[in-house]
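All protein chains but one are shown in place.
By written order: A, B, C and D. Residues from 1 in each chain.
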Amino acid sequence: KDLQIGALYPRSGSLALLGEESWRGAEIARLEINKKGGIGGDSVVFVNADGHDVAAAHSEAERLIEQSKLGLILGSYASSRSMAATEVAARKNAVYFELGAIANSVTERGYQTVYRTCATAFNFSKSQSKFIAEWLAPQLKKKPSEVKVSIAHEDSDYGTSVADSFKNAAKEFGIQVVSVEPYAANTSDLSPVIFRLRKTAPDVIIAVSYAQDAILLSRQAAEFKLGIPLFGTGGGHSLKSFQEALGDKVEGVLNVDFTQYEVNSAFTPGLKEFVALYKATFKEDPKSGHSLANYMGTKVLFDILAQTKGSVEPNAFRKAALSMNLPEGTTSTGWGVKFGENGQNLRADPLIMQWRGGKLVTVWPKAAALMDAVLPK
Amino acid sequence: MPLLQVKNLTKRFGGLKAVNNVSFDIHSDEIVGLIGANGAGKTTLFNLISGILHPEGGDITLDGRPLNQLSPPRRSLAGLGRTFQIVRPFAMTVLENVMVPLLARDPHMGKAREEGMQVLALLRLEHLADTQPDSLTLAQRKRIEVARALATRPKLLMLDEVLAGLNPTEISENLPIIRQVHEQGVTIFIIEHLMDALMAVSQRVLVMDQGAIIASGTPQEVTSNECVIKAYLGEETPNC
Amino acid sequence: MELMIQVLVSGLLIGGVYALISVGLNLIFGVVRIINFAHGEVLMLAMYATFWLNKVYGMDPYLSALLVLPALFFFGVLLQRVVVQPIQEASANMQIFATVALSLILQNIALIFWKGDFRTIQTSYAMSTLEVMNIFVSVPRLVAFLVALASILLLYNFLKHTFVGKALRAIVEDNTVARLMGIRVERLYLLAFGLGAAFTALGGILLIPFSAVYPTVGVPFTLIAFIVVVLGGLGSMSGTFLGGLFIGVVETFGGTYVSPALKEAIYFGIFILVLLVRPQGLFGKGKGTEEIGLK
Amino acid sequence: MSAKRLQLLGITLLAAAIVIPAFVDSRFILQMLTLIFFSIAMTSAWNIPVFGGKMSLGHAAFFGIGGYTGAILYVKFGVSPWIGLPAGVAVSLLGGVIMTLPLLRLRGPFFTLATIAFAEVLRMIAIDWRSLTNGSVGLNIPFKPGWANLTFQSGAPFYFISLILAIAVVFIAYRLRHSALGFHLRASASNDEAAQALGVDTRRAHFIGLLWSSGLTGLIGVFYVFFIYVVEPNTMFSTTLFSLQPALNGIIGGIGTIWGPVIGAVIMTPLGEYLRVYLGTIQQGLNFVVYGVVLIVTVNFIPGGIVSLVRLKSSNRSNGSGSPSGATEAH
Partner (left out) sequence: MLTIENINCFYGDFQALRDVSLHVPEGQIVSILGPNAAGKSTTLRSISGIIRHRGGRIVFDGRPIGLRKPEDIVELGIAHVPEGRKLFSTLTVKENLEMGAYSRRAKPKLKTNLEKIFSLFPVLSERRNQMAGSLSGGEQQMCAIGRGLMAEPRLLMIDEMSLGLSPLLVQQMFAMVKTIAASGVTILLVEQQVHHTMAIADLACIMEKGHIVLSGSTREISGHPHVKKAYLGM
């Protein structure tokens, strides 16, 4: 007998790259558990669906729940797709297990069947702000309230919601946000952004970018000798292609993200095994931490299902989920697991990393760090 | 007062003066013919009168009403009907083709259908009402062109080579129709290369050459005018 | 003031890239009178070709032009022969859809073969800049600008002075009469499409040092190229160059002084305005571009 | 007469459509049918200006304007969707006026290109005008089921809403086509100069046709928002989803006719979904490749759309060599 779960990711179109990478994480967890005999003897099967745009995410969620009669969907990497799909699931009383989308609103609508194992945009911003206040400000010999920050963000839902979260988080830490520069991610020229940033001259730039624009922004910053440290917010700044594109100009770029691979392994038990499995399955290195986050989340899901004996009945599932309690430093991402009433994992804080010697090395917090951060030049 | 009054009308295409300072009148109840060599500017003159082209200078009045500022549809509504030299009926049935101008005047479908059938009857096309024009002969298509123009209930009907490409039998079928339309009180202004046919219907003929009107008069006067013979009829006549 | 000059310079540089990408489209739109919505995908394929030549053989992107341009030329010829020629006489609407479908196919073939990865090439000159009196000029962008200028001059002279170029202009006017002169119209169409693709490919090659390659990289360029061509006037190479610069400058000024997020909206808006005031384009002369609508 | 037969077929299908929910308990099939009905309505509304040869690739503009109006009124100001519906139509009409008046001067491909630009500008404005639209994050319709809120737990209400919408739009398109306006549009499409000379104010006809089209598209947009619960610029103003898709449906079915859009939507909507479900998950992107090939083949081999096959047959019978006249080619 099979235990069927819907797997909804954008796997074509503009978000295909990390959509696919995210799916791979979940797929590895599935292969792993099936090798161990599945859940209560049932092997796990994914019914895959492509949510390449919002309308497709909506109708695929409908299809998974109604046609394939699934009571459980996992996914979905992109926040806009997640918002549409979770809406469908919640209305149909099906469980939706979000592993990668970070928009705050996914778990803010009071739905009882929507869970999220990964960090929210606000978590990202909080980590960044905390890092700026506790580490960067002293390095600059300033009080946190004297640190000036500009935000440059791509203007889709991802960039916009992260930028908004940062504004809120910065307030908590008394950091000044001096300007916000939205731009379209598919542009071929970001010099206007650079010119505006140069005019405001902040101490650090929070950049919220997809892949292509992250590269473009850094390259043009280098070309125009902007000389202001960039602080990425996951997305494009974590990608190997970002490092490849920038070469030695990548050195020192800060970044906050889901757990990546250069991290204190004591803090992330199981990570090494995951990387090995990934390589064995897909014949290449993981492209980003998205696969890891989805792997970790899927495993949490399987733990819950093990408790419910494979049942996805919403009440039983909720009881099992809320009873999960893992401290930080016990999963492959280093995150703990404790779901709040709204279904959000409260122990999934993103880490601060820095590109050092061509690698995205975790530098903060201490427990996860491999190195100390240095002030970027 | 003349029905149509054209004064000093001029139209250039680049360097070419297709219509050059042309003035003439057409009175109610006339049938006026317009002849002239290929490229003399006859069709251009029609296009100027019907508003498809805008003149560089000159005035056109219909029934005392200046037309210059009116768009082609307004001129049509003011009583100006015309056919096109190159017939391209609308891609709809014959009856529907004729209903188009009727509906532009009164959106009532049933009435348009009824009156459309009347116009078709006048042109002996009623049996073709439901066919698509692209399966018809050129002669029939030219008749649709006339029917459409007639359905605008024009005061002045301008016909551009509606008889061209027709065989003598077809022409002799069509001539009485033109007369019949005329008898219903429509003034007619007709371009035709077929001299015999033109001479048979028109009361007065204008001759154009290189954009200008070079002669005007009864068919007999015109055909014996040496300038006309030279410019249009194609016979060598010295010292014109 | 210094910022103004810097903005102007940057605008002109990106405008040069736009012009280069649009030249190929203009050749196709202006001569074959086909609205090629797969234009950006030709660019994308050229970029992938350049990328792989570098990745696998370590070939310098500028050098790879020697291989990529002929390859894309033949690709263009193939497209004309297989997809476009059968619909050459069809209405413009049908052509739009055939090429939209083509763009869909090419994008997704790229996705199938090369996944959604963002790929870039590392070159020594990728991020090098010249600095003149505090004005920064990106070297690869300057190269792109100069090549754009050069290739537009080349194309201009080709159309103006060579036998084949004149024949290309002749078939735009009247291809039946052109046939009577012994001009092999179909062959020239193939040539026009091939050349159009090759010039577009040149744009792709010059983009590579500062832009990543991914399956949908060409999408925004298609619309930009159309706007540039319509603004510059159909068939006018100098117009295309000026149109490209115009868009580049408008976009950079709008982005810097209004909002980076609205820079596209600004030039789209200006495009619509220009179409209304001058349907023949900013720099087009003679017959309105809308004439083609009549075809 | 083939139109008669098609009509009969349509009525039969309609009867079936009404009883389907009683017999079919698969919500997915209902969902698919709902999507098809939306698609029929969209395509038929898009198709109205096409009677006159004006092909827009910017209809997402009206769809988005309508949808956003409904959503903003409901989510931000608590205004009932039932007021949002006429409001959405009104604002779409306004958009239609703004877009149409200037763009009518353009012909053929230039009209088409300008409509794309128009929709793109609106998309960017929706992204940037955050105080009103909530930017890229968009707005969510809160889940408060009930007819008053146009929000439902079950799929049946939207099945019927979309069915009625489809019937209404097709009916309106049918009436328009067979009214004076339809005659004038068709006449203008086949020979604009001649139509003008016959007293038809063709610009006014195009204008009115586009207004009908934009208003109806706006209306569909409002309903669609409440169906999909989310408004977001890249979806609502999506060129692919709401500008290209109706046009593709139209082309496949046969543009400028009444039944072409219906047939196109009925075939293309499930085809798109089917390809995505069965090919897209085997190999990402494969579905679009197949879809594109289907399109090119159709354009190449049946340029008049599927409807023209039916036409061709019947006219062959009557006169041997009749060819389907491109009723909608823009000259």
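Keep this in mind: a contact is a pair of C-beta atoms (placed from the backbone, for glycine too) under 8 Å apart; a residue touches a chain by one contact, two chains touch by 3 or more.
None of the values given here were measured: they were computed from a predicted structure.
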Q: Sort through C:66, C:181, C:258 or C:273 and give me the one touching the missing partner chain.
A: C:181
Q | Those residues of chain C which, in the complete complex, touch the missing chain | A | 163, 166-167, 169-170, 173-174, 176-185, 286
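In the analysis below, only the chains that are shown with their structure count from here on.
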(Q) Between chain B and chain C, how many steps is the shortest route if every step has to go to a touching chain? (A) 2
Q.
Measuring from CA centroids, which chain ends up nearest the centre of the complete protein set?
A. D
Q: Could you tell me the distance, in whole angstrom, between the mean C-alpha positions of chain A and chain B?
A: 75
Q. Where the CA atoms of chain A average out and where those of chain D average out, how many Å apart are those spots?
A. 37
Q. Could you state the distance in Å from the CA-based centre of chain C to that of chain D?
A. 32
Q. When you check chain C against every other chain, which residues touch at least two of them?
A. 108, 111, 215, 259, 261, 264
Q | chain A residues counted as touching two or more neighbouring chains | A | 12, 16, 20, 155, 182, 184
Q) Okay, what are all the chain pairs that touch? A) A-C, A-D, B-D, C-D
(Q) Which stretch or stretches of chain D touch chain B in the complex? (A) 178-181, 183-184, 186-187, 189-191, 193-202, 315, 319, 321-323, 325-327
Q. What does chain A use to touch chain D in their complex?
A. 11-12, 16, 20, 48-50, 52-56, 58-60, 62-63, 65-67, 80, 83-84, 87-88, 90-91, 103, 105, 109, 155-161, 164, 182, 184
Q.
So in the complex, the part of chain C that touches chain A is made up of which residues?
A. 3, 6-7, 10, 14, 17, 108, 111, 115-120, 122, 126-129, 131, 136, 138, 207, 210-212, 214-217, 219-221, 248, 251-252, 254-256, 259-261, 263-264
